[in-house]
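What follows is a set of notes on a single structure, which appears directly below.
A single protein chain has been omitted; all remaining protein chains appear in their positions.
A and B are the chain letters, set down in written order, and residue numbers restart from 1 in every chain.
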Amino acid sequence: MYDFEFVKVGSLAEAVAALKAEGAQALGGGQTLIPTLKQRLAQPAKLVSLTGIAELVGVSASDGVLSVGGATTHAQVAREATAYPALAELASHIGDPAVRNRGTIGGSLANDDPAADYPAGVLGSGATVVTNAREIAADDFFRGLFETALEEGEIITAVRFPIPQKASYQRFAQPASRFALTGVFVAQYADGVRVAVTGASENGVFRWSDAEAALSSSFAPEAVDGLSVSPDGLIGDLHGTPEYRAHLVKVLTRRAVAAAG
Amino acid sequence: MPSVSMTVNGRQVSGEVEGRTLLVEFLRGPLGLTGTHVGCDTSQCGACVVHVNGQDVKSCTMLALEADGAEVRTIEGMANPDGSLGVVQQAFQDNHGLQCGYCTPGMVMTAAALLEKNPDPSEAEIRAYLEGNLCRCTGYHNIVKSIQAAAAALR
Partner (left out) sequence: MAKDSGIGAASKRREDVRFLSGSGKYTDDINLAGQAYACFLRSSVAHGRINAIDTAAATAMPGVVAILTAKDFEGAGGLPCGWCVTGKDGPMKEPKHPILAEGKVRHVGDPIAMVIADTKEQAQAAADAISVDIEELPAVIDMKAAIAGGPLVHEDIGTNLCYDWNFGSDKAETDAAFETAHHVTRLELTNNRLVPNAMEPRVAIGAYDRSTGEHTLYTTSQNPHVIRLLMGAFVLQIPEHKLRVVAPDVGGGFGSKIFHYAEEAACTLAAKLVNRPVKWTAERSESFVTDAHGRDHVSTIELALDAEGHFLALRTDTLANMGAYLSTFAPSVPTYLHGTLMAGNYATPLINVNVRAVFTNTVPVDAYRGAGRPEATFQLERVIDMAAREMGIDPVEIRRRNFIKPDQFPYQTPVALAYDTGNYHATMDKLVEIADIAGFAARKAESAARGKLRGLGIACYIEACGIAPSAVAGALGARAGLYESATVRVNATGSVTVLTGSHSHGQGHETTFPQVVAEMLGIDEGQVEVVHGDTGRIPFGMGTYGSRSIAVGGAALVRATEKIINKARKIAAHLMEAAEGDVEFANGTFSVKGTDKSVGWGDVCLTAYVPHNFPHETLEPGLEETAFYDPANFTFPAGAYAAEVEVDPDTGQVTLCSFAAADDFGNIINPMIVDGQVHGGIGQGVGQALLEHAVYDANGQLLSGSYMDYAMPRADDVPFYAVDHSCQTPCTHNPLGVKGCGEAGAIGTPPTIVNAVIDALADRGVKHIDMPLTPARVWAAMQG
């Protein structure tokens, strides 16, 4: 690991100021960033730890919206997001217990790993990513592999999830990393159904619009039977071909609809 | 160099570290607490699990400076005050829950964390909670038995 300066800040304002420095980077729970640093794939001059900012931590629900602070750990979401059980369930399967005790929602979203779970939950819920500067709709936030709409130095302060009528996240684990080989988040809202797929595409999380249309008219597992997912642009690696992932998208969507009841 | 201080196994400690110094490096190096092990570089094996402020974390994936001011507990702090093995440790010996011993500190710390949260875990819950701890010797059979026995002893 290359050396860097470590700064722990107590407020959002301090964080924003600290991140203005050349080569500064925000550090959430570090569960992705620290392994990346160990491989010497990144060389920040300064890491600004956000986990000490009380205002960024917490889970609350009101008016049909679940709000999660940007520095809230996966473990806390799994425990406290009772108003949105599908999201709590999603959080309860990220990484492993020790990783969930450190990893944060903001860190996960800012990193935007194509096999991460949270992007499916955020996109599948049509959530709003709140930063120190603005609010970004989920549909505008994810920009492809490890790429988001965040500007340099911009900090995710919270994510606001509209709570759906029904929802479920179904993931199929890559056997080694246990990241999602493919994961599908299905959420039914009064104005329609959203289906978000992670792990499968070379461009990161995406919405399966054919399934959304079919499920919006009939929210039943069979509704997707006639659909198919094109393997074009899906990931092919040691753990599965594009065709296998395309198949899993459909299987998991069906299961998510069934589990959402 | 920045300095860091924390409470480790009830003892106040401090030292100078670099920004990049990992918690596990601080424990194993300056503090000489070599019971915490490193078995991988991708945060998967769990040999390095310790408790920070009561939570089980991977000390290879946490900077020492992130633990500034924290209460840290390692395998060296799991024995009874008289030095005899604590309940979870004893259950591992009684049930042959270890062979080479390398993953064992992480297994014990993870098991202890599980049992604090869930005093009566099912077999499936135990296996699921061990997702981040690899053992190459035991086939996990006796590790799961050990944790079941520890749970029973603690109840």
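Keep in mind that, in the parts below, a residue touches a chain if its C-beta (ideal position, glycine included) is under 8 Å from a C-beta of that chain, and two chains touch if they have at least 3 such contacts.
Keep in mind it's a predicted model, so treat the numbers as computed, not measured.
The chain not shown here makes contact, within the complete complex, with A, B. Set against the missing chain, the residues B:Leu23, B:Leu98 or B:Ala151 yield one that touches it, B:Leu98. For chain A, the residues in touch with the chain missing from this view are 1-3, 39-40, 172, 175-177, 181, 237-241, 244, 247-248, 251. In the full complex, chain B makes contact with the omitted chain through residues 20, 28, 33-42, 44-45, 47, 74-76, 78-79, 85, 89, 92-94, 96, 98-105, 108, 123-124, 126-128, 130-131, 133-145.
Quick note on the criterion: only the chains that are shown with their structure count from here on.
In whole angstrom, the spacing between the mean C-alpha positions of chain A and chain B is 28. Within the complex formed with chain B, the residues of chain A that make contact are 1-6, 8, 27, 30-31, 34-35, 37-39, 47, 49, 51, 75, 95-99, 101-102, 177-178. Of all the residues in chain B, the ones that touch chain A in their complex are 2, 18-20, 22, 41-44, 46, 49, 55-58, 61-63, 65-66, 68, 110, 113-114, 129, 131-133.
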